[in-house]
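Here is the structure we will look at.
One protein chain is absent from this view; the other protein chains keep their places.
What follows is subunit A.
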């Protein structure tokens, strides 16, 4: 597999785009990964799922650049 830097940049952009287009209402809340379900226990025990949800939310916030509308 001969990679070039250009194919790496392409793959990175496609992955970030895939994370950015995940819809909040239609998809993430349905499978229990919405932003209102991530405030779990306090203290130093976030867990993998909460970290992943935070990561998805921050990628979407940075990529979309808009203020979050008040949804459900």
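Note that contacts are C-beta pairs under 8 Å (C-beta built on N, C-alpha and C of every residue); 3 or more make two chains touch, one makes a residue touch a chain; residues count from 1.
Keep in mind that, in the parts below, contacts and distances are computed from a predicted model.
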Name per UniProt, for the chain absent here [options: "M-phase phosphoprotein 6", "Protein YIF1", "40S ribosomal protein S8" or "Pyruvate dehydrogenase E1 subunit alpha 1"]: "Protein YIF1"
For subunit A, the residues touching the chain missing from this view: 1-5, 7-8, 44-48, 51-52, 55
